[in-house]
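One protein chain omitted, others in place.
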Amino acid sequence: MSDATALLSMQQLMLRYKTGKVALSGITMDISENSFVYLTGESGAGKSTLLQMFYGGLRPSSGKLSVQCVNMRTAQEGEIRMLRQRTGIIFQDHRLLFARTVFENIALPLRVQGWHIDKILPRVHKVLSFVGLGDRMWAYPAALSGGEQQRVAIARAIVTKSRVVLADEPTGNLDVETAQQIMDLLKAVNRSGSTVIMATHDLHLINEFPGRVITLHAGAMVADDL
Amino acid sequence: MSDATALLSMQQLMLRYKTGKVALSGITMDISENSFVYLTGESGAGKSTLLQMFYGGLRPSSGKLSVQCVNMRTAQEGEIRMLRQRTGIIFQDHRLLFARTVFENIALPLRVQGWHIDKILPRVHKVLSFVGLGDRMWAYPAALSGGEQQRVAIARAIVTKSRVVLADEPTGNLDVETAQQIMDLLKAVNRSGSTVIMATHDLHLINEFPGRVITLHAGAMVADDL
Amino acid sequence: MISDLLPEHMKHLHLPGGFQLPPFGLHQWLALIIVGVGLWLVGSVWLGLQAGQQWVNSWQDDVVVHVYFPHDQELALIRAQERFEKWPSVASVQLRPVEEGVAWLQEWLGDTGLDAEEIAKRLPLVLVLRLGNHDESSEFIFADIRDEAVRQGGFINEDELLLARMHGYVASVKYIVLFVTILLALAMALIISNTLRMMQLSHQEEMALMRLMGAKEWFVRMPFMLEGALIGAGAGFLGGMLLWPISWMVSTISDHFHLSGDVGWISFSLMLLGLVSGCVGAWISTLRGVDDRADEDLDS
Partner (left out) sequence: MISDLLPEHMKHLHLPGGFQLPPFGLHQWLALIIVGVGLWLVGSVWLGLQAGQQWVNSWQDDVVVHVYFPHDQELALIRAQERFEKWPSVASVQLRPVEEGVAWLQEWLGDTGLDAEEIAKRLPLVLVLRLGNHDESSEFIFADIRDEAVRQGGFINEDELLLARMHGYVASVKYIVLFVTILLALAMALIISNTLRMMQLSHQEEMALMRLMGAKEWFVRMPFMLEGALIGAGAGFLGGMLLWPISWMVSTISDHFHLSGDVGWISFSLMLLGLVSGCVGAWISTLRGVDDRADEDLDS
């Protein structure tokens, strides 16, 4: 099943938390470039844990995991750092900075990559318009509704044209229509060349926007519709 | 439409944020004791704003709002405080304290109401078991999955047998099964005598667990299936 | 059953709010010790001043300058006496009686057969200047006296002058001490309030949440008030206690000084000062809009 062109590849991947909890075990799969992947499973199945491993937030306890040709068990700090710069992340609890404006929140990854302010401004504006919040650039996140905050978090994740976008329940707080808009966005991002891996509970969305569906249950992979 | 036994009553309620945004306008309705109410509407419709007004987080800009016989436009700090002690809140971004254990998070409202530790412990244990996390009492929220965190937030809201429970998308991050468990919980809370007001996007849940549905759109009430 | 629920390492539950002291960590101890030693510094400086004051007071009536004139210069002497009497800073000018000189000489020479009176006639004439209100300007008084004496044909004892001059120095030190005290007190207050503010920043969400649950203001703030009071009082106590060895050392060195009463008072005031400043610092630092989420950023 291993594949030379695979962007992410896992073999007997296992993760045990410090508390002793085995959150993932025996995960073996490949994710090829430019695919659109759903991760589903009940609450506590290990979706967020798996996504965290894809950006080096957690290191494998055993088994093999390579992401964008980086071996995540042996990777140096510097490699992980470079990997993260090529990865857009939408966190389950969006993690927006409430002390900073929407603009500053979205500009953060660009700034980390050393962009100049003259290029940052139009780019942020473009992405914000793309998620439909072009006029809220100078608002503070506290002044946005939950769904609007979610869209800001999405804008932050896609602002740097990442090779991989990891989305942890990006539609969790959204009404059906907005969720569909978000899915359109993610599909567009996928079409423009990024691989999108998205954890979700929403089976209706999966039916509506087709993609590869990987189902976890209690830390193990129970289905893969590849 | 005004009703002597109404627990919450609104008349031409309007709310304008400091930014000038009118988030609610012309809301007129009564919510009677012991009812189960859904608030729906697109993202940004004003659901969270309305819920915030029910516990004095925001004061009406104009119109009338009385909650549990407290006039929210003229209420003193002390009245609001007493009102809040009779209100359980599930925040949209759950607002758990990550530096404290699950037990300490849930004990917080009891402590605020002056309970003795000997009574707090069994009570917290009981409520945690009720939401299915009896064995996670001494874990930190960071070690829980998103859905488990959501359930802790629910436990915190119902731990003090409140007269009113305000729930802002309590099932937002949950898979279908867990969401149904949560709904069962809230229904049970409702049956035990609390009024439950719940903001949600999930129309499937509404169909499955009947209740009064109030629909907001752009700050106005557009439907009420009473 | 309760003990079943409570794991062993959690025996000391630490719930937020109310009459509950937040755990005393490294930062708290650091602040307590540094503020304590700072207060001790303040106390010792004041103690030193007190000692200096006592020293000065024991001199106060003794600050005299002798102006000598050759025995045959009586006219010059009288002229000088008249001039010195007009100086406001000189309280009294007296001619040393001849008998005194004789008695002194007699004693000095021993009980020999030599006739002291005969020698005494040849002794210099001495004007005794007693200085009155003694303040910082004394530095110049001494120089002026020297100048005037020389101008009139007399001379003075330089050693005596140096000793008298000390007096002026001690008096002027008081202002420096006052300044240092204020500065140290400010620095100590800043340390306490910063420590508390740190504590609060890290408990900000918790405080906001308790308010949303209907907690009273005193309930939310009490832990920080208690902490501030504890740090302040502890530091005051430390500073006060550290004063005793100092005062003991001083009294061993010299029994000129009787400071025990002062030490009691100063250490008591230090404790009070610490306590009050701790409480006030806590109150003030809890005042600022901790409910506001945008306030998480200190920039604004």
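First chain written, first letter: the chains are A, B and C, and each begins at residue 1.
Note that a contact is a pair of C-beta atoms (placed from the backbone, for glycine too) under 8 Å apart; a residue touches a chain by one contact, two chains touch by 3 or more.
As the structure is a prediction and not an experimental result, all values here were calculated from the model.
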| item | value |
| --- | --- |
| Contact residue for the chain not shown (choose from A:67, A:89 or A:167) | A:89 |
| Sole contact to the chain not displayed, among A:46, A:60 or A:109 | A:109 |
| For chain C, the residues touching the chain missing from this view | 14, 22-23, 25, 27, 30-31, 34, 37-38, 41, 70-72, 108-110, 112, 114, 119, 122-124, 139, 159-160, 162-163, 180, 183, 186-187, 190-191, 194-195, 197-199, 201-203, 253, 296-299 |
| Chain A, residues in touch with the chain not shown (by the definition above) | 55, 57, 80-85, 87, 89, 95, 97, 99-100, 104, 107-109, 111-113, 117-118, 121-122, 125, 137-138 |
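One rule holds for everything that comes next: only the chains that are shown with their structure count from here on.
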| item | value |
| --- | --- |
| Central subunit by CA centre of mass proxy | B |
| Chain located farthest away, centre of chain B as origin (C-alpha) | C |
| Centroid distance [mean C-alpha coordinates] between chain C and chain A, Å | 65 |
| Centroid distance [mean C-alpha coordinates] between chain B and chain A, Å | 30 |
| Chain centre separation in whole Å, for chain C relative to chain B (CA means) | 60 |
| Sequence positions of chain A contacting 2 or more other chains | none |
| Shared interface positions of chain C, touching two or more other chains | none |
